[in-house]
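What follows is a single structure, written as structure tokens, with notes after it.
Heads up, one of the protein chains got dropped from this complex, but the rest are sitting where they should.
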Amino acid sequence: MDILAVLNLSEIALYFSKMSMFPLFDLAYYIVSILYLKYEPGSVEVSRRNPIASWMCAMLYCFASYIMADILLGESPLHYFNNTSHILLATAVWYLIFYCPLNLFYKCVAFMPVKLILTAMKEVVRVRKISMGVVHAHHAYHHGWIIMALVGWAKGAGVALISNFEQLIRGVWKPETNEFLNMSFPTKASLVGAVIFTLQQARWLPISKHNVVFLFTIFMVVTKVFMTATHSHGSPFAPIEAFICPIIFGNACGIYDDHD
Amino acid sequence: MDILAVLNLSEIALYFSKMSMFPLFDLAYYIVSILYLKYEPGSVEVSRRNPIASWMCAMLYCFASYIMADILLGESPLHYFNNTSHILLATAVWYLIFYCPLNLFYKCVAFMPVKLILTAMKEVVRVRKISMGVVHAHHAYHHGWIIMALVGWAKGAGVALISNFEQLIRGVWKPETNEFLNMSFPTKASLVGAVIFTLQQARWLPISKHNVVFLFTIFMVVTKVFMTATHSHGSPFAPIEAFICPIIFGNACGIYDDHD
Partner (left out) sequence: MDILAVLNLSEIALYFSKMSMFPLFDLAYYIVSILYLKYEPGSVEVSRRNPIASWMCAMLYCFASYIMADILLGESPLHYFNNTSHILLATAVWYLIFYCPLNLFYKCVAFMPVKLILTAMKEVVRVRKISMGVVHAHHAYHHGWIIMALVGWAKGAGVALISNFEQLIRGVWKPETNEFLNMSFPTKASLVGAVIFTLQQARWLPISKHNVVFLFTIFMVVTKVFMTATHSHGSPFAPIEAFICPIIFGNACGIYDDHD
């Protein structure tokens, strides 16, 4: 990576890769995730009527990526709940967002400049999770490239992939749609990221891991912050899909996905 | 526990804790569980039209607590089915309740005095299951307090927590409600019990395990027998909830739950 070397970015990438996510970045992840839960129609009412169902949904929003990755690799779905401090931190965030007097906490974190910073931090965690998911799967299956990509994808996309079942806890059931039929940008990006990290793990990419993580993080942060700031739902993958899909699948499949 | 010592109850509790559940108490558990399955609308018709679906539901009613706990701890969901004698006993109970000529067996066990005794015995098994669930999770995760409470809860509440999916086997789908949105008394009591047993396991309660089990069993037996005898659905937790919920969650969440 000559460009990185010239710009002296490789050292920054290395330093960045050693940065700890807990508690600051994880906190941002929990805040933004549970914020999105509060945006869901009916979730505030559920939190009033049954705090336990609301808490379970909040935990899925924060930890579904770990739960899914553990299930996919045949481990206990509650494995991550061994980190009591993480669970308590997420629980505190859930409590503050839903029950804080005067809705103060919600108003603070939903204030656009704050939200943009938190969103940027969440994307940093997301990319780290994808990378760790691929490594985790690599330890279990040394040549299971498809497994690595799928686990990495689950780690990145998180609760989105099981949104049907998360909604079911809140008494909502929308079988006519799901994340596979209407992929959001983060889900698509997570899939792309998981494939890239798997290729890197297989040594088919001539670039070191911390550089891939660094570059992909920059892409995710810039894109997601821009999309959040402009309330845009257009995917940056749309032109690529519109070009590739008709060739491979004989139809502009990407066109439909823009409306989600 | 001075009171227990004075009343010489500690020895009774110790003796009680060594009492085997199989086959008598387990039998009562299977009978009452499958009785509740027969109360479900449409379950008799399913048993006529497709015995295999009916048998699967019956097995879930009897063993969902083991299946869930094993899944939550990353073990085989069929692990408990290794106890062939337990499965055959439950299968015999299922057969007698659904297909016994003249409905004789059903009439016997649904006769109120008999049913009350069986209900009492079922609650004994339930409390033992919660306690064993917490210990089981403790072996896997020595400091995973949240995991212990969740596994204990799953062991106590049993099929109720996955009732949506149990109903799905019988062709019934009610997504607008579930046990998390409308908790029944046994589910709430199981959660309370699981938290108490977890606190005891963590040595935060100055009381020995067999005493906790004994006292909680008495509470469950008395409450559930009283509720069954009076056909009551009011929860003894309602006043506590009505007091605590407005303080913590800013709203009388318990009020809604009384109607289930």
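Letters A and B mark the chains as written, and numbering starts fresh at 1 in each.
Note that in this section a contact is a pair of C-beta atoms (placed from the backbone, for glycine too) under 8 Å apart; a residue touches a chain by one contact, two chains touch by 3 or more.
Bear in mind the structure is a predicted one, so any value in this text is a computation, not a measurement.
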Consider the whole complex, including the chain that is not shown, and state which of A:41, A:206 or A:250 touches that chain.
A:250
Touching the hidden chain in the complete assembly: which of A:71, A:135 or A:172 does that?
A:71
Listed residues A:41, A:113, A:175 or A:206, member touching the removed chain
A:175
Which candidate, A:164, A:184 or A:208, sits in contact with the chain we can't see?
A:164
Option from A:92, A:108 or A:146 whose C-beta touches the chain left out
A:146
Where subunit A meets the left-out chain, the residues are 71-74, 140-141, 143-147, 150-151, 164, 175-178, 180-183, 191, 245, 248-251, 253, 256-257
On subunit B, what residues meet the omitted chain?
46-53, 56, 70, 74-79, 81-82, 84, 87, 99, 101, 168-173
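Convention: only the chains that are shown with their structure count from here on.
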If I superpose the C-alpha trace of subunit A onto subunit B, what rotation angle comes out, expressed in steps of 5 degrees from 0 to 180?
120
Using mean CA coordinates as chain centres, what's the gap between subunit A and subunit B in Å?
36
